[in-house]
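Every protein chain except one is present and positioned as in the full complex.
By written order: A and B. Residues from 1 in each chain.
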Amino acid sequence: MSDTRAVRITINGSVHEAEVEPRRTLADFIREDAGLKGTHLACEHGFCGNCNVAFDGDTIRSCLMFAVQADGHEIETVEALCEPGGALSELQQAFTDHAAVQCGYCTPAMLLTAREFLRDHPGETDEETIREGISSVVCRCTGYQQIVDAIRSLA
Amino acid sequence: MKPPPFAYHAPTTVEETLGLLDGDDVRVLAGGQSLVQLLKFRRIRPTALVDINGVAGLDAIEENDGVLRIGALVRQQRLVEDEQVARYQPLLRESARHVGYAETRRRGTVGGSIAFGAPWAELSAAAVALDATIEVRSGGGDREIPAREFFLGPNETALARGELVVAVRFPARTGRSGAACHEVSARYRDYARVAAAAVVDLDADGGCRSATVAMLRVADRPVLLDCTDAMRDGGNVHGLLDGITPPDDIEASSAYRRRVAPVLAQRALRDAMAHAQGEEAA
Partner (left out) sequence: MSIEQHPAAAEIALETRLKEAGARRSIGKSINRVEDPRFLRGEGRYLDDIVLPHMTHAAIVRSPHAHARIVSIDASRAEALPGVVRVVTGADVTEHAAPLPSFGAAGIIQHMIAVHKVRHYGEAVAVVVAEDRYIAEDACDLIDVVYEPLPAVLDPFAASDEDAPLLHDALGTNVAYERTFTFGDVDGTFARSPRKVQARLRWPRSTAMPMDTNGAIGDYDRGTGVVTVWANSMNFTYFQWLLAACLKVPTSKLNVVPVAAGGSFGSKFFMHKVPCLAGFLSKLVGRPVKYVEDRIDHIVNNDHAGSDRHYDAELAFDDDGTFRALRIRVVDDYGAYLQFGTGTHGNSLSQIVGPYRIGEVEYSLQAVLTNKNQQGAYRGFGAEVSNWVLERLVDFAARDLGVDRVELRRRNLIGPDEFPYRTPTGNIYDSGNYPGVVEKVLEASDYTGWVAERDRARAEGRHIGIGVVASQERSVFSSTEFWFWFDEPSFTPTSSPESASLQIDPTGQITVTLHSQAMWGNSPETVVSQVVAEEFDVDPASVHITYADSQHALPGTGPGGSRFTVMVSGAVAGAAGEVKDKMRRIVAHKLEVGEEDLEFRDGGVNVVGSPDRAMSISDIALTAYMFHLDLPAGMESGLAAQSTYDHPLTTLPNDDRSDLGIFYPFVGHAWHIAVVEVDVETGKVKFLRYAAVHDAGTIVNPKTLDGQVIGGTVQGLGTALYEEYLYDDEGRVRNETFEYYHLPSSMDAPSITVGHQETPSPYTAYGIKGAGEGGRMLTPAIMSAAIEDALSDHAVRITSLPISAEQIVAWAAGEGDQPR
């Protein structure tokens, strides 16, 4: 019943190919088949946003998509934000400047979601609007404020 | 929390899809935002998923002769952003805004929401409020089901096995019209515990020609309220909700829903009216 399918998924500009069961989630493909561990699983049922990745340029929940659905598409994960071992991007730097990281588990998702917010709302400084922009990602450590401050600093 | 195994098909035409839907315990995969959750919880174990994301011809938004036709694969986020939707039927934009988050709206589809029939689905309320028509196709033929007869219970619709929603038709608004959606949920954007979707149409003098509210979670299916008369009383709908017995469930009690429903309806009507009055004259 569980046939496998060949998929080719571009992640952060590199093509990853594998034979996968249809039920293999995109999140598991990213973490296990592509070996990119920066995308995290916290609930695996779409409620916490910690697994957010960019799919053809827009963030989606990678735990609610199957790898076979991403065949031929382009994914970006947190690893795309800077070169491996390279300098932090402006957004990442803003996060550390504002102490927006504590345990780091939601951080990759927060970064991608924040990046998208800044793309779609350039110059936005209203706190409520920024809070709404990251409301889809649960952070249990920071209470959100320093994350909001980091994003606002880049408006 | 991994899904159970299933066979997977990715048809590219509606015909191919309909052929596949004939099997036992086959589910359609569109946005997947609700379906994949159920698979993760292993609450459903379909033998096959039919992924319709590659099926051509289901993602158009077209306005013709006063009808706004939304293809089943139109993503919910498009309802929020599309200029035709904003112009022709703002209630769709207002209700779509309340559906989850942008991440889930980018995958979730109009057809998927309608077919899944979740009791908290704002698009169900919009469809009922606007007297939408659901276009359905199957191997045995095509039919149209009025939205007001489509939702039969929580996650229960008039869709029969083997049928596929291909589009939903909404009346385009005529003249000055306003829309608003009000709901309460546990936290921001959780499942609505009670929701009200209101549409107000004005006549040429700016008076209320018609006012309609569809409510969620006050019965086992969306409840339609004709509030035109109530608008003379500032949108006080208390009398209209007298007969309802809202469900008691993990999210809210019947008593809470009874109290909050008229409040949300009134606020939705008030905002819809203000929205209509703020519009340019047609």
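By definition in this document, a residue touches a chain if its C-beta (ideal position, glycine included) is under 8 Å from a C-beta of that chain, and two chains touch if they have at least 3 such contacts.
All figures in this text were calculated on a predicted structure; none of them were measured in a lab.
J.: Tell me which residue among B:4, B:153 or B:234 touches the hidden chain in the full complex.
T.: B:4
J.: What chain A residues would touch the chain not displayed?
T.: Residues 21, 23-24, 31, 36-45, 47-48, 50, 77-79, 81-82, 84, 88, 92, 95-99, 101-108, 111, 127, 131-132, 134-148 of chain A touch the chain that is not shown.
J.: Under the stated touch rule, tell me which residues of chain B contact the chain that is not displayed.
T.: Spelled out for chain B, the touching residues are 1-5, 41-42, 184, 186-191, 250-253, 255-256, 259-260, 263-264.
Here is the rule we go by: only the chains that are shown with their structure count from here on.
J.: Go ahead and note the Å separation of the Cα centroids belonging to chain A and chain B.
T.: Chain A and chain B have C-alpha centres separated by 29 Å.
J.: So in the complex, the part of chain B that touches chain A is made up of which residues?
T.: The contact residues of chain B facing chain A are 1-8, 10, 29, 32-33, 36-37, 39-41, 47, 49, 51, 53, 100-104, 106-107, 188-189.
J.: Per the contact definition, I'd like the list of chain A residues that touch chain B in the complex.
T.: Touch residues, chain A against chain B: 1-3, 5, 21-23, 25, 28, 43-46, 49, 52, 55, 58-61, 63-66, 68-69, 113, 132, 135-136.
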